[in-house]
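As you look at this complex, bear in mind that one protein chain is not there, while each of the others sits in place.
We call the chains A, B and C, going by the order they appear; numbering starts again at 1 in every chain.
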């Protein structure tokens, strides 16, 4: 998707985030951007670089290390009519502000009988690789999916990153906007003018007939690679990107599963009570499901994230594991198969030099 | 279960908690108990009453309002070889200490290569009723089930409360011990001597043939009531109490579902990415599942908890709703049925005078 | 405003709060109010003193023990009682309850039942006011217990760093539930600590409403005028009733009735009341009683929300 056609502009994910921010800040004076390190020379991997110069320190500012209070600041400013974007360079740090997010941001509109709105965007980056280990690697979206009042989006490509960020900024609710570090350097066609990507609308990234693969965030990329590997053995996988997890477009997934008869959800997180559990549960309880289907989940190994390379490899799903799993699901009677290792080296392993 | 036989002792849930604490503190000098208000005259609804007098202020003490740091205190003391029990009178407050629980307690044993252990018990009470509203009513167990390294138990009766608390205190891992306020006054047979209830072992509370009901915490009680109501129309429901959610005894549930051909999980929490999602997902992906089964979930309405009585009633599952749902699952072709309202008044509505 | 008019104004507010709380306590055993009530009886002067120094378009933030601040800032009594009754006409349409009163028309930010939680929210609101540049300010109320939560210090630092127009008001009633200060505070040097952020801080010992208002007025004038940033008031005061619920609890032993007596002698409702003519006072009292009776009537006669309402307002649209 979004491979740039002739003459079309290609943009990196990180630059798409920055462009969305600039366009919204220009359009709407009530938007402001803050968080640790948004104003330094690295600018959150470049996604906020130069914005303080452009919009001034009243609209773009770094903060003390006080995640809990800063989340309250976002909520309070939003109640007063502003539209804050609060940035966390690692999603792990939102564990410090769960009280504000869950007890206040999610509930304020309801608990105050509609008298206030909390239009905040919480940008969180999921870390991976270069031995960052247990506390710089977590993807905690399911904790937020659990809580009514919050929205959760996890765009997997530059096009959707821009469109979702604009949609999130314009949304009148708290939105967890979750980015994967390894997507930052990926590029695709990104229109220059502002646009929104609708929340709650999944996308079929590649069609197929034998199984439905649902990928979350960077796992969309990995599912697409797995699909390529599988095509060589004649297995045709459909790949779906939910884009937003709350609201979740379960119908798109259901329709696909009804066509393919199988479902594998691949998450960049733990599966236990995760997004993948929710998707399986919704499919399995749906009265619209035609007959029995085979369903499975893949995600992090059920352990904290280890930094040592061989452990990391065992910890994360990858195209090879996805392809092998799909093969076992689609051809349960065949003997086990896994793709040629040569072909499965992750592109980021060639490009990415960690850690930040 | 555990109806006291002749001459057997009956104890309330709250007293069972207290007895377990006393017995473990007497057995093991490294156990201590702390948290807001554990040392006042109300003693966490009575569950900690008199313990400071008995064990002294070094082993039983109240704290400042500093949930985050106090959780760190528990972890640090545990690393030094002690066995702290930290009490939260409302589970909602653990949102203030997610960082310590998820980033440290859950990961320390792993991240430090087994060099430390974190034997802590986090007692959390789920609040309900008397208009407590959105921030004093949450059951957040699924957030903890999501995280490897944590254990989660939710005993539904006085017998298991004692046995699970003793097991939790003796366990070398962080255990979220989750209690429902409305269970406190329920009583059943509780042996006097110390005993443990094994984690990861579900119990069939009542057998049946037409459907499997899995109840979580106080929903076990509600499921049993629903079962009674259903028996009047000739529907036989099996009721299972998982007791512990992490580890989770999925085999017991699976075996039951294979017998009954249907599953309804009733949680005292939101369903989205909840314990009920996990149970449905595990059943649906199990290769040991015989043929297609009907599966559904019930839990909180997908909203913050409202305090107004009619809204509260719409918000919570109750025996009547459970029975009606089961009826619609087991007899989809019959017309809708729900039990006689006279019979479905919750017993706690007669006994319970809120709020604390 | 003449001094006498002013005293009438203060008395009306103090008495209004006192009487509302007494009325709640009276109704409570009937179970018509099914919501945990944290009464402000005894603490009225803090809210009244501070709010009487505010403009209508200034903002207050408070806690579950927030009835006083809500009333002092002019929140509707009818909508308050309706909210306690769980009625759809309540200020939270029956979705808040006693601990979550709100009145955005009067710039009363919704209160929170999780201690400390509204403190950073109030600085966020103050940040927006500062950007707006119209001289409006926020008064943020919280208890002594809230100062033990880390977020309080994070908030002080940020507010001072950004010189936000906010008055922090600590209602120090010496207890958090049943726990006295000495079990919770390593030292009582709260104001000294706040000053290390460059924030001027004053402690007021006797909950004198005029003194509170005077200090609040000076601080607020400073906040409006200049760029000097936040100010802090610690107001010692006393909760006469139990922590939650309608009753007294001196029999339970965690505090003494002598302590209560000492504070009752400083009662500000009475202290201001005696400075009015008996006839003036009786007139105000009667007005307040009528007003409260009307509010209770409104609550009683209002409908409950329909069950379908449970799923509205989850998301704003």
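One rule holds for everything that comes next: a residue touches a chain if its C-beta (ideal position, glycine included) is under 8 Å from a C-beta of that chain, and two chains touch if they have at least 3 such contacts.
Keep in mind the model is a prediction, meaning the values are calculated, not measured.
Here is the thing to keep in mind: the chain we left out touches A, B, C in the whole complex. Although one chain is not drawn, the whole complex shows that of A:21, A:47, A:135 or A:186 it is A:135 that touches it. Residue in contact with the omitted chain (choice from C:153, C:254 or C:304): C:153. Interface with the hidden chain, as seen from chain A, comprises residues 36-37, 40-42, 62-69, 92-93, 95-96, 129-136, 301-304, 306-311, 313-315, 353-356. Listed here are the chain C residues that touch the chain not shown: 148-154, 156-161, 183-187, 189-190, 192-193, 196-199. By the touch definition given at the top, chain B reaches the unshown chain through residues 58, 63-64, 66, 68-82, 84, 99-100, 103-104, 108-119, 148-149, 151, 172-173.
The definition used in the following text is that only the chains that are shown with their structure count from here on.
Listing every chain that touches chain A and chain B alike gives C.
Each chain's centre was taken as the mean of its CA atoms, and the one lying most distant from chain B is C. Look at where the CA atoms of chain A average out and do the same for chain B: the two points lie 32 Å apart. The mean-CA centres of chain A and chain C are about 42 angstrom from one another, to the nearest whole unit. Centre to centre, using the average C-alpha position, chain B and chain C are separated by 36 Å. Taken residue by residue, chain A touches two or more other chains at 99, 103, 110-111, 148-149, whereas all remaining positions touch fewer. Shown for chain C are the residues that touch two or more other chains, namely 90, 94-96, 100, 112, 114, 150, 313-314.
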